[in-house]
Each structure stands twice: as C-alpha cells, then as structure tokens.
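With one protein chain held back, the other chains of the complex are shown just where they sit.
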Amino acid sequence: MSMDLLAHLQELDNLITREKPKGGALIPVLHQAQELYGYLPKELQDYIADGLGIPQSNVYGVVTFYAFFTTKPRGRHRVGLCLGTACYVRGNTKNLERLSRELGVNAGESTPDLRYSLEVCRCIGLCSKAPAIMIDKSVHSKVQPDQVAEILSRYE
Amino acid sequence: MTTLTINGKTIEAPGGTILEVSQANGIRIPTLCNHPALAPKGACRLCLVEVKGSRVLQPACTFPISEGMEVQTESPKVRAARKFVLELLLSDHPKDCMTCEMCGNCELQDLIYEYGVKETPFVGDHHEYPLDDRDPFILRDMEKCIHCRRCIRACDEIQAVNAITMINRGFRSKVATSFDTRLQDSNCVFCGQCISVCPTGALTEKDSHGQGRVWQTTKVTTTCPYCGVGCNFDLNIRDGKVVKVTSNWNNPVNKGALCVKGRFGWQFLHSPDRLTIPLMKSSLWKEHKGTEGAPSRYEGFVEADWETALDAVAKGLLTAKSEDGPDAVGILASAKCTNEENYLIQKLARREIGTNNIDHCARL
Partner (left out) sequence: MTLKELERIRAKAQKELAVRGVEISPDSELKPPRPGEVRVVLRNCGQIDPERIEDYIAKDGYFALYKVLNMTPEQVIEEAKRSGLRGRGGAGFPPGQKWFFARQAVASRPAPADGTPPAYLICNGDEGDPGAFMDRAVLEGDPNSVLEGMAIAAYAMGATQGYIYVRAEYPVAVEHLQTAIPQARRLGLLGKNIFGKGFDFDVDIRIGAGAFVCGEETALIDSIEGRRGEPRPRPPFPAVSGLWGKPTSVNNVETLANIPQIFLNGADWFAGMGTEKSKGTKTFAIAGKVKNAGLIEVPMGITMREIIYDIGEGILNKKKFKAAQTGGPLGGCLPAKYLDTPIDFESLAAAGSLMGSGGLIVLDENDCMVDVARFFMDFTQDESCGKCPPCCLGTKRLLEILTRMTQAEGTAEDLQTIEYLTENISTTSLCALGQGSVNPVVTTMRHFRDEYESHVYKKFCPSGVCKGMFHYEILADVCNGCGVCRKKCPDKVIKGDKKVVHEIDLPNCIVCGDCYKACKFDAIAIRPGPTPKSRLPERR
C-alpha cells in the first residue's frame, strides 16, 4: 500500500497545529484526516502520531477500535444500511441482500471501481421510517428491495 | 483508620484497595490482570468479591475500602463467579500445557487447577493465530493471550516505549504493534518487560524454549555485568548452565526492569570463544620469560598466567611514565565495571601514575 501523503500535507499540518494544543486531539484529527484522504493508511497514521507526539501503536489502537475509521480506501459513495432494531424487524436484511447482489460485494467491502462501499450501521435515527439506508449524507426511508437498484443509480 | 470486615473478620486499615488490605492481612484473593509493578486495571474479573449492598460482584484490585464495609472473598457465589470466568477463558485457550513453555509457571494454569475446571461447558470459536516467531528474543503465541494487558501496561508504564497496544475491539481484539507488524518494525527495544509480566505462555523468551521447566531450574540472583547501573536479575540455571534470565522484582535498583542485553544477552556465558585465561603477544611473553610459551587458539598469542600478564602491564605502564612522563599514559574505564572498580581505577591513574588522563566509555 502506498499513498500520497503530500496531496494534502499543508492542510494536514495546519490541522495538527490547530488541534494539538487542545486536549484529546487524536480523534478529531483522525476524523478530519480521513475526510482529507478518504482513509487512514499507515504512513498517514504514523505522520499524525509523530505530529501529535503519540505512540504509533496507540494511534492504530484507536483507529481499529472505532468503526468509523478505515485503513482501506473507500468508495466515492458510502452506502450505509441500517441494521438497528427497527430496521431489522422491518426487513432491512432483505435490502442488504439486494444491495449486496447489486453491487457484488459483501458488507464492509467496496466495489472494485471504488464507486460504492457497502457498510452496515446501527441506527441512523430514522427508526419510524424504517427500513432506512443512508448514502453519503442523504437518507432513504421505507426502502423496498425493488427500489434498491434505482436508488443506487442516483449516485454516480 | 478504616474499619471493615473481610470474611467476618474485623480489620483495621489505613486505606487502599480490598486486594491490598486482604493481602496485608493474609487473605489471598486470586488475580490475573493485576501485577504489583503495574497500575490496577480491573479487567480480568478473577479477583471479584462480594461487597455487601452491591448488586454485582466487585473487583478487589480496584475497589477502595470504606468504613463499615463487609466483604466476602470466598463465598460460594464468589467462587462460582471465578470458576465461570475461568471456564470462559478456557473456552478460548489452546489446551497445550504439556508442551507450553510456561507450564508450572503459568498463573492461568494455577487457577484452573485451583478451581478444578476440568472441562469448559462452552464450545465455540476460538482465536487462531500462527505462532509469531518473526522476531529475535521474543516469541509471541497470541492464542494463549488472555487479554490481561499486563504487557501493554509494562511497555507503557515501566518502559515508556509503547510498542504494543490493544488493537481492534471485542472478540477480535489483539495485543499488537501498529498495523500488527513484527516487533522489529516497531519501536520495540526488546527489553522483554512484556514477557516478564505475562501471566501465560503468550509471550516467552525465544532462546529458552525447551531448556528447562521451572522446577528443573534454580534461580540465582546476581548483578548484571553489562553496565554499571547494577541491575539485579535471576539467572535460571539447569545442570550448571544458564538457560534464562528472569526479572527479580524485589531488588531496589531496577525493580524488575531490564534492557535487551541484561535479559537476552546471556548465551555468551557458555560460549567456547570466551577467554578464560589471559593471552599475551608471543613476543611480549618471550621478552618477559625468555621461552616460547604455550600456543593459544589465536595466532601470535600465547596462553599466559595472571602473574606474568599483570607484571607485563605494570612494567609497561611504569616504563611509559618514566620515559615520557605521567601524561603519556591515559586510562579508559569501562561501563561494565562497578562504581567501586571505577573508583579504584581513577585512583590508579591519579595517585599511582599521576595523570588526569582518565575517562569512561559511558561519557563518550
């Protein structure tokens, strides 16, 4: 795995300088770094570790603890299917099967063309409109399996 | 003073945790994640005790005593809970005591024995990791890890290296370096502190494998010869040979901590290459003794005796001093010597030879 750390180095440095003086800077920095680079490969984690003066192991320990952080590149569109209680009892597993078939990947994977990544999440606060799917920052509620393909096609 | 009862016995103590107070009063409470050299964590749940008024069982290692507290450390409920935890641990553990390096010296094995956990009632997934022998000195068998985090705390609290940490979450969590690399590729300094605190066979000394069970070896406390700090450790000796170095937690100098040389650099002790008699250049010997001398393994050197060798050195020094003055001599002392030895050598330089040309390798 190689990555171009230089792509956003200036922003990354500013970010580290800005957050470092505040306590507990690691998680905010990881959030924003993931926003910049899309994912958190080793080079980036180590750079952040050095910048914040935190052991590299601890950075990796934190990244792998939280589901939100990823060490692999993700698709342009993050398809988050909710498997919270309400969505589960209202049949979102059927939508998951359908999504998985449409995209040809399992939950937690990205399509080879990096257009989509498929993730399972636990409740996005739309329970009364279950079953729900969140793509990037927009939500789709009361989704039926037959609508899945059409919804996906809206995300280039 | 705080007054409390433990197992019905009234006890007075100035403060501390239930575990500390119990131990001070001769009441043994089993522990796994606790280690006297490390901050308590409350993770393993082996030290659970009943505290009157509490719905759940409480860990003795972190729970502070308070006035009027009533504690039960051996009630049926407590023993059942500990057995339950051990059964769970066993359900994710290779039952490999026969060949495990730590057999007889393993805190988990001792507790499984004490609580009579012959079988675990749980069947299911267990961790499968290949034996990690990619590194020198340290062998990692993470299937045997019980996630007590003693190693992580030692690496952090004692060693301040933080090479290892817990990665992932829940059942998938594992003790590892950043990106689960070899220790060599992390900032690990191979001090082996992690091994010294690991209660199981998860972390062991690679070079000591198969060399002797704990009951086949004797421990001899000694001072490390590598540098002048004076760290103590225990040589583990079997049949007159050193097979392992282990931490000695009781000595005040290093309190169990060691560096890579002290802990792992012992194989040279039994090396046939070691010099056991002084060697002298053949020409020098001839100059002194007028004979050829006994040939040695090394070309140009003969085997000498201490008397002759030291005479030659003394003579050489005196000649140098008388011919070119005391400052023609310089002495470089070694970090491997004790303070006392270093004191004496500077006396030799200053008083006997009369030069201030005395230095020490640790200063360079």
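Going in written order, the chains are labelled A and B, and every chain counts its residues from 1.
In the analysis below, contacts are C-beta pairs under 8 Å (C-beta built on N, C-alpha and C of every residue); 3 or more make two chains touch, one makes a residue touch a chain.
Predicted, not measured: the structure shown is a model, and the values here were computed from it.
Participant: Among B:Gly16, B:Gly42 or B:Gly265, which one is in touch with the chain left out?
Facilitator: Going through B:Gly16, B:Gly42 or B:Gly265 one by one, B:Gly42 is the residue touching the chain not shown.
Participant: Per the definition of touch given earlier, which of B:Ser173, B:Thr223 or B:Thr338 contacts the omitted chain?
Facilitator: The one listed residue touching the chain not shown is B:Ser173.
Participant: Touching residues of chain A against the unshown chain: what are they?
Facilitator: 22-28, 30-31, 54, 58, 61-62, 65-69, 82-90, 94, 97, 100-101, 121-130, 134, 137, 139
Participant: What residue numbers in chain B mark contact with the hidden partner chain?
Facilitator: Looking at chain B, the ones touching the missing chain are residues 42-45, 48, 55-59, 62-64, 80-81, 84-85, 88-89, 91-92, 121-125, 146-147, 166, 168-173.
What we mean here is this: only the chains that are shown with their structure count from here on.
Participant: Considering the complex alone, what residue numbers of chain B touch chain A?
Facilitator: 161-169, 176-179, 186-187
Participant: Mind pulling up the chain A residues that touch chain B in the complex?
Facilitator: Per the stated touch rule, the residues are 42, 45-46, 49, 55-61, 64-65, 71.
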